[in-house]
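In this view, the complex is presented without one of its protein chains, the others remaining in place.
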Amino acid sequence: MARYSMRLPDLGEGTVSAEVIAWRAKVGDLVTEDAPLVEMATDKAVVEVPSPVTGRIVSVTGSPGESVAVGAELAVFETESVITPTSSVASEVSVPVVVADAAPKVTAVVDRAPRPVRASPATRRRAFEAGIDLTQVRGSGPGGRILRRDLDKTSTVEYQEIPVIGVRRVIAQRMAEAKRHAPHFAYVEEVDVTELEWLRQRLNAEHRAEWSYLPFIARALVKVLQQFPQCNAHFDADRNVIKRYGAVHLGIATQTPDGLKVPVVRDAGRGDLRALAAEIRRVTEAAREGRASRSDLGGSTITLTSLGKLGGIVSTPILNLPEVAIVGINKATERVVVRDGKIAIRRMMNLSSSFDHRFVDGYDAAAMIQALKMQLEQPETIFAE
Amino acid sequence: MSVTSTMNMVQALNSAMDVMLERHASVVVLGEDVGYFGGVFRVTDGLQKKYGAHRVLDTPIAEGGIIGAAIGMGVNGLRPVAEIQFADYIYPAYDQIVSELARLRYRSAAAFTAPLTIRTPCGGGIRGGQTHSQSPEGVFAHVSGIKTVMPSNPYDAKGLLIAAIEDDDPVIFFEPKRLYNGPFDGDPDKPAQSWLGHPMAEVPQGYYRVEIGKASVAREGSAVTMVSYGTMVHVCIAAAEAEGVDAEVIDVRSMMPLDMDTIAQSVEKTGRCLIAHEATRFAGFGAELSASIQERCFWSLEAPIERVAGWDTPYPHAFEWQYFPGKQRVQRGLRQLLNIEG
Partner (left out) sequence: MSKPTLHIPAVPARPGEAPDFSYVHLAPAGAALRPDPRVPVRETVELADSLIRVLDEEGKARGAWDPKLEPSVLLAGLQNMVLTRVFDDRMQRTQRQGRITFYVRSYGEEAVSVAAAAALAETDMLFPSYRNQGLFLARGVSLVDLMCQLLSNTRDMCKGRQLPVMYHSAEKRVFSISGNLATQYPQAVGWAMAAAIKGESQLAAAWIGEGSTAAADFHHALTFAKVYKAPVILNVVNNQWAISTFQGYAGGEQRSFAARGPGVGIAGLRVDGNDFLAVYAATQWAAERARSGEGATLIELVTYRAGAHSTSDDPSRYRPREEFGEWPLGDPVQRLKQHLIQIGTWSEAQHEALLATVEEQVATAWKQAMAFGTLNEGEKLDPKLMFSDVYKEMPAHLQLQCAQMESGI
């Protein structure tokens, strides 16, 4: 028998702590190596942490909602034991065994019995009336007793209380932080995408693809940013420096079942349009399905945000700190416009962008968007080197 | 509304017997020292002088004889009010009370009954030692066929005693002797209080009843229910106030019949219950209260029911204040009860 202490690894890039979302195994459980152990949320994502060894869990640190420091003991396992998972029948029927040697034999039984609920009668009644299964409620009282407030977390009697934990807490914190610290400069410009639309359709037909405007805009943005490095930057508040990045690590704001996430296309200028479209698709799908890796979720230098068909006319995107710029894409639609003194019907799309006004002046911001507009209105330039 | 005067419990009890001796020729008072002398606690003072030695009888020192004879009187149409000088002395009459008084109606299918009231001072706090301090209410509440009551203030004392005398069933009427002359909050170091100025010491001079079998709410509150009777009602109120707890204090008043509706209503409201009595804890009346409350209010309970009672020893003379479940002990019980998060 040996004890194995598992410490919380750095689940992100330089994360100092992670929040426990849910334990997939509990004390006393026998887990095999790589079996799901715990779901943890970092700033960016919910990550499933697998068990590093095969063994019985002796102790765990952190209840759902609680933060565990990186490097702190997350779980302790008893390993190299003779314990093997037994079938339910075998474990429930105790067979008297004649033991020849005098030494007591340790016979471990897999703890599969339902967790006995400890709760006051009043709490039990509240749970019954609210239709809450107390075996599913974690008690925060002495000896794991379920308290009234534990129940209130899950109660549906008058209103549903949803604990702000995990991804949502991270979103909330980051949004608030961004709005509090970064003075947002919003800039909206309309873009005639009639030509881009023709091009997009032609390329989709040629390549049997279903590319949206996103890869085109992404590619155009990458190009434009070469002239506007101040917009592809991070502000390191601790050291009070601006870090201007060479490569564009493009964050794609993505709606997922857990809430807003920003998966990253690393070095978005690296491949061709097809590769870029494929990578955008890969990272956004991984984020939606909750299987984004750590590297998929950290380190973007600028973010594109699009609500697609729900894009509306104008939006006021909030910066994804420590980035200093975010470009929002509104809905593309045919509008009546004046071209060379004549009324014409053109496909129009607005770009609603926000900049950290501390580090990006309004002139530069406007110039950057105008450059992007030019690229998109003359789409062949997107592909010019 | 009849004219009231301020009475202590002794005067209120005296007034009850006075009223009933006046109203009904069948009422007689008997007991040791109750006649000429007026009782060792003065509860029957002046009654013999007013109603004569045939209706207010000094008796031989034989509790079994007092109760045995009183049963016979009851069978023969009188309504005797027998005093047992101290509840500690009631045991020689135990057979007459339990085997005879309590069973007579039942065994004779109501052909014979004895409407007897047995008054007896109980409880400690008077430096009485183990033979002058006992609270045997649980011993009698356990017996089918008799009613058991204990008032905590002059108003209830008179109203309940009148109701007891009028009751066609036998009633054992416990008088917490520590409350005779004033309320007692359980702190022996404070100067003794008198009933003067206490709202429950305003007692009608004439006839009125407090129904047997109805508890009262001595103090309203919502955080915890304190169930008690006799002296401990006052101790509970004092403890709740000292502790700053919004406690509801129920004065049981009648152990049998027990007003479970009033108790349950309160416990269902507060979700927490402390039971306090002077009597020893083990198999004391608090055990019945606790069990009944648990049965009626289980699903409302936020915490285990707490009992504060006398230690399970005889009542010691020199250690009276270590024995008596005073304010500190009740406060500790309250804290224990309220520290449990439901």
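Letters A and B name the chains as they come in the text, with residue numbers starting at 1 for each one.
Note that in this section contacts are C-beta pairs under 8 Å (C-beta built on N, C-alpha and C of every residue); 3 or more make two chains touch, one makes a residue touch a chain.
Not measured: the values here are computed from a predicted model.
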item: Visible contact partners (per top-of-document touch definition) of the missing chain; value: B
item: Full-complex contact with the absent chain, from B:M7, B:M73 or B:I263; value: B:M73
item: Residue, one of B:A111, B:L196 or B:A318, that touches the chain absent here; value: B:A111
item: Absent-chain contact - pick from B:R119, B:K147 or B:H234; value: B:K147
item: Contact set of subunit B toward the excluded chain (per top definition); value: 28, 54-55, 57, 59-60, 62, 64-65, 67-78, 80, 92, 95-96, 99-100, 103-113, 144-145, 147, 167-169, 213, 256-258, 260
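Assume only the chains that are shown with their structure count from here on.
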item: Complex interface listing, subunit A residues touching subunit B; value: 120-125, 141, 147-149
item: Residue ranges of subunit B in contact with subunit A within the complex; value: 271, 298-303, 340-342
